[in-house]
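Moving on to chain A:
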Amino acid sequence: MTYRFDFSWLPLYWPVILKGLLTTVELILVGALCGVALGVACAGVRALGPRWLRPVVAAYVELIRNTPFLIQLFFIFFGLPSLGLQMSELQAANLAMVVNLGAYSSEIIRAGIEATPRGQFEAGASLAMTRFETFRHVVLIPALQRIWPALSSQIVIVMLGSAVVSQIAAEDVTFAANFIQSRTFRAFETYFLSTALYLLLALALRQALRGVGSLLFPRRAAR
Partner candidate 1 sequence: MSLIAITEVKKRFGDVEVLKGINLDVERGEVIAIIGKSGSGKSTLLRCVNGLEMIDDGSIMVAGAQLIPDELHLKALRLKVGMIFQQFNLFPHLSAGRNVMLSQMVVKKTPAAEAEAMARRMLDRVGLSHKFDAFPDQLSGGQQQRVAIARALAMQPMALLCDEITSALDPELVNEVLAVVKELAADGMTLMMVTHEMRFAREVCDRVVFMHQGRVHEIGPPEEVFGSPRTPELQQFLGAQLVA
Partner candidate 2 sequence: MMTFTVWDILRNLLLAARWTVLLSLVSFLGGGLLGLALLFLRIGKRRAGRLFVQGYVELFQGTPLLMQLFLAFFGLGLFGIDVPAWLAAGLALILWTAAFLVEIWRGCVESVTRGQWEASASLGMGYVQQMRYVILPQAVRVAIPPTVGFSVQVVKGTALTSIIGFVELSKAGTVVTNATFQPFTVYGLVALIYFALCWPLSKSSQILERKFNVAHRHH
């Protein structure tokens, strides 16, 4: 191979990359926080919400889990404006990530809730707690603790999936890479570098989530 690698463009373009990196971080922060919140809400509805609402939530979850994120993003950004819902690239990207993670995390959390020993519900009931109170105070935290590793993996997957928001011109790491390679014609180097950035981001995110986990759940869960 006679190809010579060339990273001489890096000093000129690193601010572009940095800006993309910040956008990606912002996307995953909002996505993870709101997405998990949505997931908890959906899992709660499916466990003890009104009967008519449960199939609605189930349909949302199935629809999201069985379609590509890219299409969800396009539908939100290009399709929704025809219903009068205009939004910026970044807003659309944020919304798509929240909706996506919400569906996945609700399934994960539901599994955690279903693994709760029957005795916990019965103990709550025997102490005169309502079903909501039992869910909120007795069931939810151990359930989240049980599935925290699975939830963390899903958040990392969603972060990596966010690379496609560049396709609606949200200015994330991938967008920066596309921009740079169109100027420098150094496609391989640019994507190599941004891939490495994503890898570091994934490692850092995994570490951060582990930290959050030990903050949220300081005591060992009883199985």
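Keep this in mind: contacts are C-beta pairs under 8 Å (C-beta built on N, C-alpha and C of every residue); 3 or more make two chains touch, one makes a residue touch a chain; residues count from 1.
Per the selection procedure, all candidates are chains of the complex that A comes from, given by their letters.
Keep in mind the model is a prediction, meaning the values are calculated, not measured.
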{"item": "Options 1 or 2: the chain contacting chain A in this complex", "value": "2"}
{"item": "Contact set on chain A toward candidate 2 in their complex", "value": "1, 3, 62-63, 65-72, 74-75, 78-83, 156, 160-164, 167, 174, 177, 187-188, 191-192, 194-195, 198-199, 202-203"}
